[in-house]
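Worksheet: one structure, shown below.
Excerpt of the complex: some chains, original placement.
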């Protein structure tokens, strides 16, 4: 809980960063909202933002996961938050969990885009900021107030909720 | 990190729950927003809400702190979040830190009311939900992405920020 160590925030896209395009009526990626979000919530924890990509996680391929893994390994920080689409968050968690040692990594996303009025993005990001500071080394997913280790979590496609594989 | 244990959320008031009275033009307390907030953010962690009081912390007296302490002690949960005004949050933390053993208690508030557009309330509450699950027994304050033990924190009245007393 040394507040002085910076937290690396790797931005990879996902619902949290989607916005509405008034010309097409579609949801798209523009510029990441993370910088505005962390300013709005007056985040005083030290952090470094790094945009790796802006992708729907359904579009991510294995080379995208390799890229995210590489960024986690090469950065000097030991506390890392990865913003990520929820559909394939578990898959990326698997790659990171199997390959990164000696760091605390928290994957986080949102069910509703930040740009929408009633989004879960701010709450989920708050969870991620506390979790990455409080948890021991390892890879975790935090969504909607719950924290999961990378190897005991799945997304329930029916309910949209993350849940444990086994108790 | 057993997700099944419920988190007790003790509501005591503070900026987070203030709202605007259009007739007087003043900020007041109506009904607590906590239930709506946790519904909006789709919180899936088990929690129990308990409204202890709705007060500006500048109006709290020692009997109020005794009441909060009592609720922390008598409830069956070991993970407790206390929503609280920021001005005297440290003072209440002191009472809890000196008197509660064997529980994890996180005090949290907001600099901007939830009812305002650009509030830090959701982010701070997210921090509290993760912190109360991830931290060992003890009393903590979490505000704006930082986590402090109860005996090493103060509110800087100039900047409005919470900071460590000593490194």
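Each chain carries a letter (A and B) given by its place in the written order, and its residues are counted from 1.
Everything below uses one rule, namely that a contact is a pair of C-beta atoms (placed from the backbone, for glycine too) under 8 Å apart; a residue touches a chain by one contact, two chains touch by 3 or more.
Everything numeric in this text was worked out from a predicted model, so none of it was measured.
Novice: Of the full homomeric complex, 2 copies appear; what's the total?
Specialist: Result for the total copy count in the complex: 4.
What we mean here is this: only the chains that are shown with their structure count from here on.
Novice: Calculate how many whole Å lie between the centre of chain A and the centre of chain B, each centre taken as the average of the chain's C-alpha atoms.
Specialist: Computed from C-alpha means, the inter-chain centre distance equals 25 Å.
Novice: Please name which positions on chain A make contact with chain B in the complex.
Specialist: 1, 3-4, 38, 40-45, 47, 111, 118, 120, 122-131, 133-135, 142-147, 149, 161-162, 164
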